[in-house]
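Take a look at this one; I'll ask things after.
Every protein chain except one is present and positioned as in the full complex.
And then subunit A:
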Amino acid sequence: MSAIIEVQDLSRSLPGTPPVTLVSDVSLSIQPATFVAIVGPSGCGKSSLLYLLGLLDRPTSGQVLFNGQDMNPLRGDARAGIRLASFGFVFQFHFLLPEFTALENVMLPMRRLGKLSLTEIQAKAQALLEGMGLGEKSTKTPDRLSGGERQRVAIARAIANDPALVLGDEPTGNLDSQNSARVVEMFRNLAHDQGRAVVCVTHDPDVAAAADVQISMLDGRIKETSVRPR
């Protein structure tokens, strides 16, 4: 199986005196159908690494390869295009657009991609929400949804364009244990049933325990990688 994302000697530091190192010399590869958890103490650079993997940030040195292609030379538009078609983000805070209903939020990436007709997009968004157990809530705006419901809408939106890679930054950080468990189950399904690569930054031991691969970080470096046999 070839890696979806591969990084080599990846470093990111913020300019200043002295420069702040966020990520240093990280090398890893992410395989399809795999649920990867990145763990480590607060401030060790987990989020920073995730932004680099998700092409939201550019490394100070080192490479990010997506499907074997070096992403460094690509301009912002091209990187946005890859995020649109191939990546899906889920953040700790739901980050839904407040003026749009749940359904419209899920439709946004599909409309931007423009591969389907509007009716197809609407039907697919509705199906995704139903898959999340939110069929009845699709016409509600985010302020009328509970925290757990919002996060499920955000997951539906993240996978709307069938991304090869789903990136989560503490997606359960704001949820109670019941909702957390649900999200973890969804992430496992995304990897194991739908064949996507899932990378999830987390504090939560339950999330980490559910992952196929655990990457532990400390001070911007990878301390340890453990693979759990399936």
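For this structure, a couple of remarks:
Everything that follows uses one rule, which is that contacts are C-beta pairs under 8 Å (C-beta built on N, C-alpha and C of every residue); 3 or more make two chains touch, one makes a residue touch a chain; residues count from 1.
By our rule, contacts and distances are computed from a predicted model.
Of "Probable septum site-determining protein MinC", "Electron transfer flavoprotein subunit alpha/FixB family protein", "Peptide deformylase" or "ABC-type transport system permease component", only "ABC-type transport system permease component" is the UniProt protein name of the chain excluded from the display. Among A:Ala3, A:Leu65 or A:Ala80, the one in contact with the hidden chain is A:Ala80. In the complete complex, the residue from A:Gly40, A:Pro59 or A:Pro109 that touches the missing chain is A:Pro109. Summarising the interface, subunit A meets the missing chain with residues 47, 51, 54, 56-57, 76-77, 80-85, 87, 89, 91-93, 95-100, 108-109, 111-114, 118, 157, 161, 169-170.
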